[in-house]
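Right, I'll just put the structure down here and ask away after.
Of the protein chains in this complex, all but one are displayed in their positions.
Moving on, here comes chain A:
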Amino acid sequence: HAQGAKTLGLCSQSVYHFAEVLSGVVVVMSKDPVQHQGILLTMEGSVNLQLSAKSVGVFEAFYNSVKPIQIVSNAVEMVKPGKLPSGKTEIPFEFPLITKGNKTLYETYHGVFVNIQYTLRCDMKRSLLAKDLTKTIEFIIHSLPQKTRQTPNPVDFTITPDTLQNVKERASLPRFVIRGHLDSTSCIITQPVTGELLVETSEVPIKSIELQLVRVETCGCAEGYARDATEIQNIQIAEGDVCRGLPIPIYMVFPRLFTCPTLETTNFKIEFEVNVVVVLHDDHLITENFPLKLSRV
């Protein structure tokens, strides 16, 4: 800025948990002394819900976007109106990360229809003639570890033409037997989802085998609810006509920010699924779906 620059710094830790203290410094740098009408610091956390066009229709989606749900909000005036000296001024701050009532600090999540985001905003009010200065940064919240111990929940699967649903002409399907297992559908978010897949037979050569990570977001509102499944990422685990009878590892790391522990509230739900997708050389697409339960330990 022409008059001066202002930065907002958090201490080195960038991930916070409930009941921790968010601390840092506001740094004001200026060549000249700065006249201001007070410096305000606001910490906010909210859930933004959006209805998908598919669920409620184009216009409704546009107009009826659901009001954000506030999780936490806290504002303080750090500095009373006055004048800051020239050079670098550091103003330390601390916010205890506590919610009012029985609200929980949901984990930061960036989705399509649901976004959970925490921000820290600093405003420097100034006289009528000068624009106020604002700086916002996001900080990350991780939910507290689950208290109940997750037991692994392994799933075995076998895919053959007969096990498929949504098939128009079953008779025209090439024959194949694909077996496999997921080590657990209850997943710890910091650990990869693992398992094995084995192509026992396949009449048609295999082109690719992929793991599709899907988020299922549900938004509840007065008119009902909208449930949408969208792809987060697609990870190829096999390329080309793989060796028959050889177990291929299933392995996928959950991407940060785009995944969070499975969340179910009165207003919205965030769930995850993984699809094992086998693409045959004749472009037949075979998908097997596995709902996952993500948790943080």
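The rule is short, and it goes like this: a residue touches a chain if its C-beta (ideal position, glycine included) is under 8 Å from a C-beta of that chain, and two chains touch if they have at least 3 such contacts; residues count from 1.
Quick note on the criterion: contacts and distances are computed from a predicted model.
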Unshown chain, UniProt name, "2-oxoisovalerate dehydrogenase subunit beta, mitochondrial", "VPS35 endosomal protein-sorting factor-like", "glutaminase" or "Ras-related protein Rab-4"?
"VPS35 endosomal protein-sorting factor-like"
In the whole complex, of A:164, A:246 or A:297, the residue touching the missing chain would be A:246
Touch with the omitted chain, as defined above, among A:17, A:110, A:126 or A:227:
A:110
Touch as defined at the start, partner being the missing chain; which of A:159, A:173, A:237 or A:277 qualifies?
A:237
Of A:17, A:125 or A:256, which residue touches the hidden chain?
A:256
Kindly note down the residues of chain A that lie in touch with the hidden chain.
12, 110, 117, 119, 135-138, 140, 205-206, 209, 233-243, 246-249, 251-253, 255-257
